[in-house]
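All protein chains of the complex are present and in place, except for one that has been dropped.
By written order: A and B. Residues from 1 in each chain.
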């Protein structure tokens, strides 16, 4: 992955020479800090464009194959909107389970067929590593929209972009990750991305759902300050970004333990009294009780704006890999 | 709901000042007679445009989220076509049952997410009142495409527009509603809309499927002449519009009663000999035996044209709430 120019001017020029032309987006591990700055700059341009012009035809005539082996209305809709906002078209493929695709056809064959019709493939698949397999088979760019418990890099990018747009910068921030930190690919990817910046990371989780030790070690090697807590109150007052995830009942073998801890991971206006005035609360959504709707009107509630930032990041990525940014 | 100008000139001008900009379309009860005239005028313009030009880019760059919690190919396709005929794009969301949307996410959260991606939301939902809940949560306009046994206002609008286009006016007409008048939201909404005009309403239904007394009272309060019948022959000769709906076998506890009445509610060329030469037969479709296909070639058979008028009404509504009409 070559490093794109650090201070992009966005000429929307000749596609063959564009730095990201034809690249795959597979993992947060592929990005340098300079890459992120570039993506954020393009995404910010997309934001301005949508708000001032509404749309333009940057990707007119381009076709996205939106290949979802698992349903994900949110991610699928976001990529569809991103392509359409740029004047492109979408082939929606949501019913993979019924189709020839599932009748024993290999993923490489499916991808090689779809690239006959489309210019870029977005893939959601239940198996770890499937996006890399697809990218290897395809001549056209592949964007990983989630491969099982593996990666979901565009989610991590939109999370980081949200912080950048909301608070102006990433360096120097204290980011608190809350909830199920053991199983969530979202928080793992985000922690990795944030470790490219000078942040402090707090992990707040029940004992059985702690951040994996390997990941803590990996991040420690980058000289990132980290701390673990079992309750939020100890670190909420110093938090700039509170990233909430769901604590699922099914993760607990002992229901009594679940009942005893769950209250500690619910955000509401009362809890948020202890937080700063200038900070944000994020959530990958959907939420099911982790954040009270009563908090929605608080200016610090950034989770719906986060969805919108996701649109701009996906617009940016599509334009980039198609050589238009 | 402010009243738009009664004699619109359709300048397709600045969106912020357009009278219907940002409005929700939730219930037939929200419309005044002047509102209907405005909608009909815009829909008529859409008709002319499709027939003379085919398409134009009035809604280029705009995105519709077509959110269907229940399948409805007909309504969903009609809104999709309406958006595409105006140069806009669609995010189709048909598989709600599989998706995160159904994993406990609240309707307000879903709507607030989708409006990050789209400019207008069309909602079909099995629960009465869901469209109003969605509209309350959303900053962007919501169009109710059916909420359970509640409302389906765009169906009623297209029904009324069909009468207007086919017969030139609504005042002075005798409209006969036939079939299951007890359960049909379609006929209830249409009767309410028609009560804004000087019409006579005939209700023809088996005894157990009569028009609800409350609705008859509501319409009587508007000084609309109404009459009830159990067979069609008594009122068919005076009918200008015969609106046919299905009589479902499952509504009858005694199958013998069903068998004894069902023949009275089937339209065929023989029955129609008693009707006027200049009148129309309508049906919301799909039909299953209520109208014989042998009648389809009769010029009075308006039910397929009715589908096409639906396209123009939905084009008009989309253009209006997006500030382009």
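The rule is short, and it goes like this: contacts are C-beta pairs under 8 Å (C-beta built on N, C-alpha and C of every residue); 3 or more make two chains touch, one makes a residue touch a chain.
Please read these numbers as outputs of a predicted model, since none were measured by experiment.
Although one chain is not drawn, the whole complex shows that of A:65, A:120 or A:275 it is A:65 that touches it.
When the omitted chain is restored, the residue from A:39, A:58, A:82 or A:118 that touches it is A:118.
Screening B:251, B:287 or B:300 for touch with the missing chain picks out B:287. On the side of subunit B, touch with the chain left out of the figure occurs at residues 53-56, 71-74, 77-78, 80-81, 84-85, 87, 92, 94-95, 285-288, 293, 304, 307-308, 310-311. Counting the whole complex, the residues of subunit A in touch with the unshown chain are 60-63, 65, 89, 91-93, 95-96, 98-101, 103-106, 108-110, 112-114, 116-118.
To be clear about the criterion, only the chains that are shown with their structure count from here on.
If you average the CA atoms of subunit A and of subunit B, the two centres end up 41 Å from each other.
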